[in-house]
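Sharing a structure here in structure tokens format.
Complex shown without one protein chain; remaining protein chains in place.
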Amino acid sequence: MQKPRILKALSLLAAFALTLVLLAACSGGNNDPEGNGAGTNGAQSAGGDGAKGSGGGAKSGGGAGGKTEQVTVKFANFSGSGDPAPLLEQMRETFEAQNPDVKVEIETIGFGDYFTQMQTRVASGTAPDAYELNYENFVSYAKKGVLLDLQPMFEAAGFDKSVLYEQALDAFQADGVQYGMPASFSNVVLIYNKDLFDQAQTSYPTIEWTWKEMNEAAVSIRALGDDIFGISQGVQFFEFFKAAQQNGGSLLNEDQTAFTINTPENVETLQYMVDRIQKSNVMPTEAQMSGIGDWDLFKAGRLGMILTGVWAFPDFVQNVEFPWDIAVEPGNVQKATHFFSNGLVINKDSKVAEAAYRWIAFMSASKEAAQIRVDGNWELPAVTYPDVLEAYLAITPPDNRQAVFDSLEYLVTPPVIEQFAEMNDTLTLHLAAAAQGAKTPQQALDDAQQELTAKIKLE
Amino acid sequence: MTGTMKWSKRLTIFLFLLPSCAGLLVFSIIPIFYSFVISLTDWNGLNAWDAAAGVPAFRGMGNYAEILSGAEFWRVLRNTFYYIVLYIPLILIFSIAAAVLLNNAFRGMGVYRVLFFIPVLTSWVAGSLIWKWLLSAEYGPVNELLSFVGIQGPAWLQDPTWAMPGIVMASIWKDMGFFSLIMLGGLQGINPNYYEAAQIDGASFWRRFTAITLPLLSPVLFFVMIICVINSFQLFPQVMIMTTDAGPFGATQAMVERIYKYAFKYYKMGYASSFSWILFVIIFVFTVVQFRLQKKWVHYDG
Partner (left out) sequence: MTGSRYMWRALSFYVFASILALFALVPFFWMISTSLKSKGALFIIPIQWLPEQVSFEGYTKIFTLFPFARAIFNSAFVSVASTSITLLSALMAAYVFAKLEFKGREVLFALFLATMMVPGQVTTIPVFLVLKNLGLVNSFTGLLLPSIFNPFAIFMLRQFMKTVHSDFMDAAFMDGASHAGVFRRIMLPLSMPIIATLAVITFMGVWNDYFWPLVILSDREKMTLPLALSQLSGQYANEYNTLMAGSLISMAPIILMYIFAQRYFKSGLQLGGIK
């Protein structure tokens, strides 16, 4: 006689669930549907927690009974996912100790889906007060007018801009308006395997190197063995954009009104990148890579040089067993190096903008936050405090950490256009066709020029 | 008597359908209507709507025209058909085979049922990592096996022709347990008397399979076919994870992959909505055709 039992169990469960749900709805009712922070008192979030019993963080234990004037800043980010989580927590604690009237609620989302979720929230008016954006998405958000202009905040707080790297701060301007502050920055350097250089009896890279020396070294390392490769550099938007600059080319004309993808300089650049794969094969083909990443190839000791970001350091320090070092990336007619930065922005409609500003300014520009980043080996703070930077330089490997800062001399930033992500993907698709030998570089860039001109609106 | 029956029947219909229909309205019809309105605009998915300020701008059928006249749509459609043509027959064969195997009473049956189901539970992240390696040109066991029979395997996921078959293989692996579980549910519902009768008549395995199992399973098969076609058109996570940026020359670009990118990466919500309405029409036509054809082969009320 199991039939009624099942039905009864199901109905009971459903009824139970519905009751719980309704309870949660009632007690969560003071969660203002209009969005964040309208209530601005700590009780708002505490009320939400209360419905489910135990509060979350150490601070919210007492529930609603906080100090009268406390405001809550909701902050969403992706770079605190995984290892750096405790570091972010440490920043929050330091900040809250300095600003007893502000409570920061941190929400960390994995990078893969962060932007999907932020978009849903921004579109529906439930975005957090402050959040993190990477450069690509920053441009789209800024151009669409959903971010707060920080200039008045700077003025009111008397913010000293010189504590931040100028280029890093400028990167978060759009149409001359400062919409964000750099949380951290990173750039790309040449990382090399000293053992392989020794075996090939080639001298180590220096700041004087150009494409020519780099190529020669790659060839002699490739000669060491069938499954040992000289160099790896992605054939994708960012690498191509930079290499083009090294060769005196660019993707857009001076005033950013038209694409200049298939100029002779650019074709030559792509030819050089493709030849390394298809002709001299100092760089592995896709088939030779067989789905392993180039970091793994390097870590396995099978790659002489790799052009990659300083964000590889924590991983390489932990997992590389041979001696390695870094150098400033070689250029051709001129040097050009990458600059990447994640920015912190404030929601235009935030009711607690001032407190939110204090929080992002703390994360971006304070010595305390910078020190936490350096100590925790968590990307590079974009600050100019000499003692913090010295502490950063003192960490080895790599011995030549100075190259990270030397590279800043030559940095180039990608064009600030609204359809950045689409431009990136479209060009990468055509570059890949050339890299695999399906099209000549000239063909690939002609096609790219045509498609980009048709698809992307430049103002 | 009939009057009261009718009244009680009406009440039953009303009450039984009430929860689903309420859900249908609130969580499906309204949002779908919403998305149709969006598809007529150039909304970027970020800005608040403000009709007075012309945000977003009304484009009429402009998005639809742009999609249908571009090369991308047709390329993506071709990729999707390529997937369907390979996937549907294979998944049907594999999952029927697995279900028939599992519908036995041998020892250790339960263990096999769990084992077959494990890929369904494995996340695509883990599944795709291992498949990338299985299909790798240089180190992969698939090509190793092929070389035993003297075939030089392709570079699978890096090769524009073979990337999609690679995705199909991984999808079969992942979905087989799911569909065989559904078919097993159907097999278990077949009255054992039929088999006993056939046994007495001395019918062969194949004869029993074609004369009893397939016809009686046909409603479930029909269900699986419909779901498979819909799922194939909505092919998404495996493409996103196995071939970053949609594979060599966009060879694994699929409808929903494009829709996702346009909506959440390129900030063209209006365009993405139009794309999904076109996809909806395609799936709808296919499903209607299948429903028309079902009279020819699906037997209810066995």
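Letters A and B mark the chains as written, and numbering starts fresh at 1 in each.
Keep in mind that, in the parts below, contacts are C-beta pairs under 8 Å (C-beta built on N, C-alpha and C of every residue); 3 or more make two chains touch, one makes a residue touch a chain.
What you see is a predicted model, and the numbers here were worked out from it, not measured in a lab.
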**Asked** Considering the full assembly, with which of the depicted chains is the omitted chain in contact?
**Response** A, B
**Prompt:** Of B:146, B:211 or B:227, which sits in contact with the chain we cannot see?
**Reply:** B:227
**Asked** With respect to the chain omitted from the figure, which of B:158, B:253 or B:273 is a touching residue?
**Response** B:273
**Request:** Just the residue numbers, please: which parts of subunit A touch the chain that's not shown?
**Result:** 2-4, 6-7, 10-11, 13-14, 16-18, 20-22, 24-25, 28-29, 31, 33, 48-49, 52, 54-56, 74, 76, 78-79, 81-83, 85, 106-113, 116-117, 119-121, 123-126, 128, 134, 292-293, 295-296, 299-300, 309, 311-312, 315, 318-319
**Residue numbers in subunit B that touch the chain omitted from display** = 8-10, 12-13, 15-17, 19-20, 22-24, 26-32, 34-35, 38, 45, 97-98, 101-102, 104, 106, 110, 112-123, 125-127, 129-131, 133-134, 139, 173, 176-178, 181-182, 184-186, 188-193, 216, 219-220, 222-223, 226-227, 230, 233-234, 255-256, 259-260, 263-264, 269, 272-273, 276, 279-280, 283-284, 287, 291, 300-302
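In the analysis below, only the chains that are shown with their structure count from here on.
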**Request:** Would you mind writing out the residues of subunit A in touch with subunit B in their complex?
**Result:** 115-116, 119, 122-123, 125, 140-141, 144-146, 286-288, 290-292, 419, 421-422, 425, 428-429, 432-433, 436, 438
**Touch list for subunit B against partner subunit A, complex** = 44-48, 132-133, 135-140, 155, 157-158, 160, 245-246, 248-250, 261, 264-269
